[in-house]
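Please read the structure below before turning to the comments.
The complex is shown incomplete by one protein chain, all other protein chains being positioned as in the whole.
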Amino acid sequence: MVVVMVAGALPEQVEFVKERLVALGFQPHLIKGVSRIVIGAVGDRRTIDAATLENLPGVEKVIPIMKPYKLASREAKEADSVVQVGRVCIGGGSVTVMAGPCAVENREQLFKAARLVRQAGAAVLRGGAFKPRTSPYSFQGLAEKGLRLLAEAAAQTGLASVTEVIDQHSLEIAKDYVDILQIGARNMQNFHLLRAVGRAGKPVLLKRGPSATIEEWLMAAEYIMSEGNENVILCERGIRTFERLTRNTLDLSAVSLVKILSHLPVVVDPSHATGDRRLVEPMSKAALAAGADGLLIEVHPDPPKALCDGQQSLYPEQFAHLMQELKVIAAATGRTVNGSAPCKQNRSA
Amino acid sequence: MVVVMVAGALPEQVEFVKERLVALGFQPHLIKGVSRIVIGAVGDRRTIDAATLENLPGVEKVIPIMKPYKLASREAKEADSVVQVGRVCIGGGSVTVMAGPCAVENREQLFKAARLVRQAGAAVLRGGAFKPRTSPYSFQGLAEKGLRLLAEAAAQTGLASVTEVIDQHSLEIAKDYVDILQIGARNMQNFHLLRAVGRAGKPVLLKRGPSATIEEWLMAAEYIMSEGNENVILCERGIRTFERLTRNTLDLSAVSLVKILSHLPVVVDPSHATGDRRLVEPMSKAALAAGADGLLIEVHPDPPKALCDGQQSLYPEQFAHLMQELKVIAAATGRTVNGSAPCKQNRSA
Amino acid sequence: MVVVMVAGALPEQVEFVKERLVALGFQPHLIKGVSRIVIGAVGDRRTIDAATLENLPGVEKVIPIMKPYKLASREAKEADSVVQVGRVCIGGGSVTVMAGPCAVENREQLFKAARLVRQAGAAVLRGGAFKPRTSPYSFQGLAEKGLRLLAEAAAQTGLASVTEVIDQHSLEIAKDYVDILQIGARNMQNFHLLRAVGRAGKPVLLKRGPSATIEEWLMAAEYIMSEGNENVILCERGIRTFERLTRNTLDLSAVSLVKILSHLPVVVDPSHATGDRRLVEPMSKAALAAGADGLLIEVHPDPPKALCDGQQSLYPEQFAHLMQELKVIAAATGRTVNGSAPCKQNRSA
Partner (left out) sequence: MVVVMVAGALPEQVEFVKERLVALGFQPHLIKGVSRIVIGAVGDRRTIDAATLENLPGVEKVIPIMKPYKLASREAKEADSVVQVGRVCIGGGSVTVMAGPCAVENREQLFKAARLVRQAGAAVLRGGAFKPRTSPYSFQGLAEKGLRLLAEAAAQTGLASVTEVIDQHSLEIAKDYVDILQIGARNMQNFHLLRAVGRAGKPVLLKRGPSATIEEWLMAAEYIMSEGNENVILCERGIRTFERLTRNTLDLSAVSLVKILSHLPVVVDPSHATGDRRLVEPMSKAALAAGADGLLIEVHPDPPKALCDGQQSLYPEQFAHLMQELKVIAAATGRTVNGSAPCKQNRSA
């Protein structure tokens, strides 16, 4: 940590900062610059907030040197983490496709969806039962009834399953039905929920918030991991920008950068990121080329009849075609797309 | 609602959209443009999502004409709403200042804070007991113990009180201790929590999310109001932009615009918006000049010792000075700053 | 400047950085941290780009300590600068209103506008002759013919004048007709144009770019000042964000912060920032309360007939009313609105 004093800081202010640093367990090193004094503080920044020093009299700013996250960092664990979900391995050199409808609408729709994504080569079935909608007048999901259908469809097709939980209540219900618990973008900084899924004993798919920085995203993973749950899968789903022709702006450089900064697997959701089914195929391919460990894709047996997100849901034949394309791109990056065959063990050390 | 067909849409696609519109209760009006067909749909858009039409074959886009929120809109209620909290009236032509520390830290700190904000002329005491922190290693608040102190300090000084609730659990505890329940920026789209505070029978202070549009903010208010709770106070607290010298960018034009679009009172939090105590005074004055009904300000008896947000907390003497300045600006806009004297009745019709 | 080495940087990499720093005129101070080495570099950062060090092997990042601008900084000049334009003083404790139409359209329109803004109490007449339009099919301005009308109208009413220049060519023409040369938002980083207006010998109104940080804005001022022209007036006009109900987001905290960081006067353009005439009055008042030294406002004798920006142009009676309101707010902040009376001399030291 580096503490920059204001130009003309008083000697007693400098002294006070040094004392405070020592009290916090740091060793202060004074550097007298041309116009101001800078104090290098040697120690473990993570135990304190930089902000608590920033408001000491005479302090201009505090610059952290170490990353604020520990467990999620590549420095803590050099090898890629692999999250095993049933027979599927996410991360570690293969590509996993999770697919299915935005929401579980009814038995027929979901089972059709499950069969078609299975047939095309996906490994995980997605389907929402608790839908956080911007309007209180929109369809809000089938809740437990939807989860029951999801579990059944997954079992019947041999797929793993993932669904979003939106609070303590839905978490309690969902954890008995699905393989992966999803934290949606809007809940990325719902810290109590993060702690709760950290204790739920199931793999967690953690979406990046629409205006979260990469560092905040990794801090959210840290929350989950600090409860003892290492099975975190990160999911990039677009950030909010001024661009209006796409729903969000898919940030693929974040995917590549997170693969450098962290050992956790990262998947990409091109459906929510773009909100436009025409962009799902190119963005899926780009995501794999950028190094993503998998994809989360919305498919519906009959998109024009979808109760939500129909305009970004692929038609069955589009999804089948996409899966073919993905196999080619995966091969071009030295990987294969996971089917439902068991993954090789001990991929992570 | 206006449905724009793609150039070259087939007659049967147009027919299908018309039929769907009729089935949804709209009257379709066809306009043949130079290069494409546009269908005006007369009816109440709020019952359906525009998106469900957007994915019909041959549809380019769907443009909503009506606003998606109803209860929160100025069209639903022309007169300004006034939220009464104990003896304090928020909105309706007066200015209410809510002030206090970021977090309740201990009895001495809080009672000092309560006395000083009361003395300077604030009407509501703020203090956090459940702190959503970006790092799992930061101070997380005193929980119920903090609420008990807050209730006591408010009672002793004759101030009303406001505190943030972060989930169902904290809401259950807090609603027995405080006068106003605050929904923090990160929970603005936590729809289940919005519904829950809508049923809690207490006024709600609803912060705008850091990347929420004005429309989404009003939709969040709609969620609360649709549960029968009309006592919603909106709070602008800065949005996330690329600017790095301020924590967020305070969006004061949103305040003025919301006063046009909605009847709800709007207050401003210059402390979180800027993250810099030097900017709190000018932004507080600007907020009043922009038409805000009040302010939410962080003050600490001893900011350098604050456990959170110290760099944006005012010193006691700064707050006292600010209150003097605010009285002048309030007067210049034809208003007065609420003290703890009872508000005049029947301010809203 | 602080150079942070990567964890595990080799001794020869550290040595190489130190040597390079010495060669660049810095004194390096080594601090061995828990996980990495940090080198404090004492000297004048402005002579080099931090980036040239950032790509040395073993360097993780370079953190500048000093601000990158010099002449524009409050450290370089403590007292507020006052820019004198004819008899008008901009900055230094008074409020200057610049007003007029988006574009000079014809003699009648401009002279009407000039008389009405003069009568209401403005000190400077604005009017565009070279219009940078997003569409090549839109009205592009009257060029020199417009400038001639502007000069005439200003002379007749005793107002000073301001117009935008968009390149070397328009600058050459405009500098003989107007009192203040405006650099538009889109040209804020057109560095050659900045240099050129720096040499033109006229006061410059420098708009902030729609996605420029405060630091980049001050660097643009530095460009002008580094050519010897100290008469720079900064103008905040809104930044691009995700918000869609206002054209841009007016960043008033930038105004207050720039008044701390720099000695230059700052004015605000609420018309372009909001794109909505209903928001011009509240944002004008908020700007003064935030400490702005003046305003740039679009007024048109007949807005529905305006060739550009009509929806943000005030009607004559709205402008007259606004000026009355501004006098009250100016008084509440201890200032007066400049009319066309000569300003007091020696306001700046």
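Brief remarks follow.
Note that the chains are named A, B and C in the order they appear, and that numbering of residues resets to 1 at the start of each chain.
Note that in this section contacts are C-beta pairs under 8 Å (C-beta built on N, C-alpha and C of every residue); 3 or more make two chains touch, one makes a residue touch a chain.
Just so it is clear, the structure is predicted and the values come from calculations on it, not from any experiment.
Within the full complex, the residue among C:187, C:318 or C:333 touching the omitted chain is C:187. Only one residue in the set C:11, C:304 or C:334 touches the chain that does not appear here, and it is C:304. From the set C:210, C:291 or C:316, the residue in touch with the chain omitted from the display is C:210, counting the whole complex. Residue-wise, the contact with the chain that is not shown comes from A:241, picked out of A:13, A:27, A:168 or A:241. From the options A:56, A:181 or A:287, the residue with contact to the unseen chain in the full assembly is A:287. Interface residues of chain B facing the missing partner chain: 2, 4, 7, 29, 31-36, 38, 40, 42-44, 63, 65-66, 75, 240-242, 244.
Remark: the residues of chain A touching the chain excluded from display are 211, 213-215, 239, 241-246, 249-257, 260, 273-274, 276, 278-279, 282-283, 285-291, 328-329, 331-333. Residues 46-47, 49, 51-52, 54-57, 68, 132-139, 166-170, 186-187, 189-193, 195, 210-211, 216, 219, 222-223, 226, 240, 277, 303-304, 306-313 are the ones on chain C that touch the missing chain.
Just so it is clear, only the chains that are shown with their structure count from here on.
Overlaying chain B onto chain C using CA atoms gives a rotation of 180 degrees, to the nearest 5. Where chain A touches chain B, over half of the residue numbers in use are shared by the two copies, so each contributes mostly the same positions. Put simply, the C-alpha centre of chain A and that of chain C have 40 angstrom between them.
Distance between chain B and chain C, defined via averaged C-alpha coordinates, is recorded as 31 Å.
Averaged Cα coordinates give chain A a centre that lies 27 Å from the centre of chain B. Along chain C, residues 241-242, 244 each make contact with two or more other chains.
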